[in-house]
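As you look at this complex, bear in mind that one protein chain is not there, while each of the others sits in place.
Coming up: chain A.
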Amino acid sequence: METTTNGQNGAPALPLYTKKDFESGVDPRWCPGCGDFSIINQVQKLLPTVGVPREKIVFISGIGCSSRFPYYMNNYGMHTLHGRAPSFASGLKVSRPDLMVWVITGDGDALAIGGNHFIHAMRRNMDIKLVMFNNRIYGLTKGQVSPTSELGKKTKTTPYGSPDYPFNPPALALGAGATFVARTVDVEGAHMGGVLKAAAEHKGSTYVEVYQNCPVFNDGAYTYMTEKAVRADSILRMEQGKPLLFGKDGKKGIRFNPQTVHLEVVTVGENGITEKDILVHDATHEDPTIAFMLANLTGKPGFPTPIGVFRDVRQPTCDELTWQQIAEVKEKKGEPTLEKLLASGETWTVK
């Protein structure tokens, strides 16, 4: 038995998979134009490249439009309960560390009803890859306010505007201790592919936020940043080891101002600013402070929205630590037998 419960050890050489191998043959039932299509497309393109046999990949989802995802994949999958996907994933991963476990969830699923499971999955550094489709609305239940809807947002349950402040999900994930935190956008296929690849390679709690358009209940939620005309100025593409530059001519940049202890937008070539002043992106910082500051630029007037990897830090995972402990205890106590187990503790004999 040991780490696996099915007795399958030593996988044979991997077959050469194609994208088709990961399609279940069930046609997705999302509405035409839904951002979910582009996400599943990228995931199905990614999986042949991750070096894991198909039968060892598991997709677990909660409830919502996004959570129908596993039915369309040709892996092992579980469509579970609203908000609870991280709990199934955590149990499966601890029990079967040999598996690659993904969680597919929505903003309502992960952050409202599932908020508790979400933060705990992140803090434990369980090696699960959680991809949250953020459409800033409840899709499946047809258009109610979500924990990521903007303040003042009019929805079916907030006809006069939402009086709730939204979560900033990457900041929440960072605060909860996620060792990998990233954001991407449904309309940026190539970018999403890169982020998902990095997520697949990370070992530990992995949070990927995908800005996803829901054309039916929240159409155009991200056009303020994805429209061609504004894209360059409104998106900050974080790339490892590169200065955080953006803008049409790539001259705008993010500087850390030690006096105000804030991030600020500066322009290279103006006021004596050179490229050296621009913050160089390093997602591998143990300390998540800068990643948190970057996450907090989201929605801040005058700042671009960061996409890419905020944090990517390798720490022993909960599943690794669990099995390390089991190995140590076995080493110390020796292989037990059923007889020994039954007779442990103080005993006496009746003749």
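Note that contacts are C-beta pairs under 8 Å (C-beta built on N, C-alpha and C of every residue); 3 or more make two chains touch, one makes a residue touch a chain; residues count from 1.
Here is the rule we go by: contacts and distances are computed from a predicted model.
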Handout entry: Hidden chain of the complex, named as in its UniProt record, picked from "Nucleoside ABC transporter membrane protein", "2-oxoglutarate ferredoxin oxidoreductase subunit alpha", "Heme lyase CcmF/NrfE family subunit" or "Methionine biosynthesis protein MetW"
Key = "2-oxoglutarate ferredoxin oxidoreductase subunit alpha"
Completion exercise
Among A:N271, A:T289 or A:T347, contact with the omitted chain is made only by A:T347
Fill in the blank from the handout: Of A:G35, A:G64, A:G77 or A:G139, the residue that touches the missing chain is A:G77
Exercise for the section: Check the options A:N116, A:T223 or A:Q240 and report the residue that touches the missing chain. Expected result: A:N116
Handout entry: Positions on chain A where the hidden chain makes contact
Key = 1, 4-6, 8, 24, 26, 53-58, 60, 63, 70-71, 73-81, 84, 86-96, 98-99, 116-117, 120, 322, 325-326, 329-330, 333-339, 341-343, 345-351
